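Only one structure is covered here, and it is reproduced in the block below.
Missing here: one protein chain of the complex. Every other protein chain is in place.
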Amino acid sequence: MCRWLAYSGTPILIDHVLFRPQNSLIDQSLSARRAFTPTNADGFGLGWYGRQETPGLFRSIRPAWNDLNLRDLSSHVESSLFLAHVRAASASPVQETNCHPFRHGRWLFVHNGEIREIGRIRRELLFAVAPEYFESIAGTTDSEIMFHLMLSLGLDRDPLGAAARMAGLVESVADRAKIENPLWMTLGFTDGVRVYGVRYTREGEAPSLCHTREPKDLRGVCPALALAAPHCRILASEPLGDLPKAWHFIPNCSAVVIEGERVDAYPFEPDPPPA
Amino acid sequence: MCRWLAYSGTPILIDHVLFRPQNSLIDQSLSARRAFTPTNADGFGLGWYGRQETPGLFRSIRPAWNDLNLRDLSSHVESSLFLAHVRAASASPVQETNCHPFRHGRWLFVHNGEIREIGRIRRELLFAVAPEYFESIAGTTDSEIMFHLMLSLGLDRDPLGAAARMAGLVESVADRAKIENPLWMTLGFTDGVRVYGVRYTREGEAPSLCHTREPKDLRGVCPALALAAPHCRILASEPLGDLPKAWHFIPNCSAVVIEGERVDAYPFEPDPPPA
Amino acid sequence: MCRWLAYSGTPILIDHVLFRPQNSLIDQSLSARRAFTPTNADGFGLGWYGRQETPGLFRSIRPAWNDLNLRDLSSHVESSLFLAHVRAASASPVQETNCHPFRHGRWLFVHNGEIREIGRIRRELLFAVAPEYFESIAGTTDSEIMFHLMLSLGLDRDPLGAAARMAGLVESVADRAKIENPLWMTLGFTDGVRVYGVRYTREGEAPSLCHTREPKDLRGVCPALALAAPHCRILASEPLGDLPKAWHFIPNCSAVVIEGERVDAYPFEPDPPPA
Partner (left out) sequence: MCRWLAYSGTPILIDHVLFRPQNSLIDQSLSARRAFTPTNADGFGLGWYGRQETPGLFRSIRPAWNDLNLRDLSSHVESSLFLAHVRAASASPVQETNCHPFRHGRWLFVHNGEIREIGRIRRELLFAVAPEYFESIAGTTDSEIMFHLMLSLGLDRDPLGAAARMAGLVESVADRAKIENPLWMTLGFTDGVRVYGVRYTREGEAPSLCHTREPKDLRGVCPALALAAPHCRILASEPLGDLPKAWHFIPNCSAVVIEGERVDAYPFEPDPPPA
C-alpha cells in the first residue's frame, strides 16, 4: 500500500497541504489510518507544476517524515497543481527510480495498490509497452509499467480511455495466466491542467480514494489552508484533517476529473484489447 | 524511543538473531510492540566482534527493514557477541554518525530513551567530556555524549561505576537547570567480553529491558536459534518471539552483566559528583 | 578544498548559473581546475532566497553531478540571490549537516579551506560560541563553528567586522596552541540582500576567489546567461566558462560586498580579541 494526494487550485505553498494538516500525507508516511500497511516509509516523491513546461520532481528513498529537503522545498515552492506520494514497497527495490510520481513530458503519474502476481506477467506487460516509450522506463515497479502502457495506449489524446485500455490489457494478460482479480488500485495522473483519479478492482473494494466536497469544507479540515486556498480541491488516498464528512469517498469502478476546483465523476470500466 | 538487542554466546550467523525470530529487531523497526513510538525507522546499526581487535560497525540511515546490505551482512558474518539498534530519532538529525552503536576502541554502546530537555544542558554536558575523548564525538546525540562521559569517568576500569557516575553527573547538571526527572533510559555496552545492561529512571518506569531466562527457553522463542546456539543469552528492549515467559524483565534501577551465557544482576543507582 | 559560488541580480532559473556554463560548479564537483583536490564529490548544497522570510536549503551527500533532484530543483526554481557549494571533505564525516551552506535565520554561509590542526583547538573554539547559538550547531565541521562564532560576534549588525573578529579569535587560539598559519580560507555569506566574500590567509596565498567584472562580460562566459540576466554578478571559487579575463581575481587579505550587480572591495584583516 502507499498513500498519495493531488492538489489543484489557488497557488499555494506546498507545505500548507503536505505538512500542516492533521493526518497529513507526511503523518501517513509514519502511520496511515486507512491502510493495511500503516507505515509508508520506503521513499516518497513530489511533482509540481510551475512556470516551466514540464513539472519539477523531487524523489527520495528516505522516509518522508525525516527528509529535511522535502520540508524545505515544500515551504519555499508555490504551485497551483502538485502530486505527492509516500511508498510502502512490496516487491520492488527501494530506489529513487521506483518512487512515484513518474514523469513523462508534461505527465505525472502515481499508483496505490498492486498488480497481483506481477512476477508471472511482468515480462509480457513490459513487452506490450510501445518501443518509443520503452527507453524511458527507469525503474522496476509495476506502477511505472502501467504508466508506460497508458502512454502507449493514447494517454495524450484520451486520458481516461488510456487508463481503461491499460486496465483491460493487464486483466486480459493476467486472466490468461489465471491470476485472480489481478488489479487492485487507485491511480492519479495529470497533465498539469486536469487531475485524473481512478479507483478500481474487479471484485471487492479497491483502496480508498476521496476528494474534498466543497472548497469551503476545507475550513473544517485545516482552517489555515482554507484561508490560503479559497479555490481548490484535494484528491487523496485518505482524508486529511479530522473531519471525514468534509470528504467525498469515490466509489469503486469510478473516476474523477478535476480542473481547478471543479470535479466531474465518471464510471470506470476496463477496456480489453480486441481478441 | 529506540529498540536494541545484544547477543552473547555460541558463534552464530547474525541473521539467526536479527532477522529470523518473530518480532525480530527488524520487525520492531517497522512496528515495535512495547514502545510509545512503534516505528523505529530513522536508521540502524550493528556492531560485531570477530577476530580483529576492535568490533566491526555497520550503520545506515535507512529503515532496517529495507536495507539489503544489512540483510546480506547478517547472513554472511558469524559472531559470538554483537549489539544492534534501530532508531526513532527525537531531536537529532538522521545521519550515520547519530546511529547506534557508538564505538571507541573495543567498546560499543547503545541507548534507548532520552535526557529530557537536553537542549538546555547539552553544552554543559559536552564540556564535561574529558578533552582526550572530545575529538572522537562525531555526531550530535545525547546518547553519544553519555557514552563519552562514561569513557571520561572510567569505563575501562569500572564499567558499571562509570555508568553510575555518568547518570549522577547528568542528574546533577539537570537538577541545577530544574529539569524534572531528566534520565529515562536503558543502556547497553560491551567490551567484547561482557555485555552490560542498565535500566534506570528516577521516577516511574524506564523503557523495558529483558533477557532470555535460560538458554533452553530459547526453544520457545525460536527453535532454529536454540538449535544453532545452545549456549547463549539475548538482552533486548522487548522479547523476540511469541513467548514472553521465556524472558526475564529487568526491574527499574538495576543492571545486568552477561558473560557468555551467564547473567549477574545488580542494583543501579546514580553516583553524583562530589559537591 | 571545496568550490562555491554566489549569484546576485536579475531573478533567474538557478540552472542557468549552476549547470549550463562551461566549467560550471557541477563540472567542478567532478573536476575543478584551480584546486589541489580536483574532485569535490563529498556532498553539495544550495541555498536560495525567494518570497519567504528565510532562504530555502537543499543539501545532499551525493556527488552534485549525479543528483537528479538538484538538477530538477535548479531547473524549476527562480531566484535573484543564491549560494551553492560542492564539498571535498577533509576530516569531518560526509553527512547532510556537514554540507554547506549553513543557515541561521536569514543568513547563509559557505567556506572553502581549513583551520589547520582543527582537532587540537575545536573544543576551545566550540566553547567560544555564544550559548544562545550553541544549540543550532547541527554538524561537526570547522566551517559551521566559524559561522557560529561570527553569529556570536555580531554578524547581524557588522558582517565584515564579525568575520574579522572570528578570524582574530581563531588565530589567537591557534597561536597559543602553536599552530602555524592556521587560517587558509575563502568565505561567502549573505543575508539575502548583500553577498559578502572574504579571501584570507596570513602567509602565502588563500584559495582563489573571483567575480565577474561587468555584467556585460558574462556574454563571453555564457551567452544565454548574459541574455537571461542582464544585471547580475557572480562570485565564485574559480571562473565559470572559458574566458578568465571576464573575471576579477580578488587579492589575498581582502573582501567584497555585492549588492545587486554592484561590487565594493575592502581590505580584510583579522581583529583579535582584547588581551
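Per-chain residue numbering starts at 1, and chain names A, B and C are given in the order in which the chains are listed.
Rule of thumb we're sticking to: contacts are C-beta pairs under 8 Å (C-beta built on N, C-alpha and C of every residue); 3 or more make two chains touch, one makes a residue touch a chain.
Here the structure is a predicted model, which is why all the values come from computation and not from measurement.
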Residue touching the undisplayed chain, where the options are A:Thr37, A:Gln52, A:Ser75 or A:Thr97: A:Thr97
Full-complex contact with the absent chain, from C:Pro63, C:Pro215 or C:Pro239: C:Pro63
Sole residue of C:Thr10, C:Thr39 or C:Ser136 that reaches the chain not shown, by the stated touch rule: C:Thr39
Against the hidden chain, chain B presents residues 13, 48, 50-52, 55-60, 68-69, 72-73, 75-78, 96
The missing chain sits against chain C at residues 30-31, 38-39, 41-42, 61-63, 66, 68, 89, 93-94
Touching residues of chain A against the unshown chain: what are they? 93, 95-97, 119, 122-123, 126-127, 131, 134-135, 137-140
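The rule is short, and it goes like this: only the chains that are shown with their structure count from here on.
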Interface residue overlap between copies chain A and chain C, same or different (over half shared): same
Out of every possible chain pairing, which has the most C-beta contacts? A-C
At what distance in angstrom does the C-alpha mean of chain C lie from that of chain A? 40
Please list all residues of chain C that touch 2 or more other chains. 96
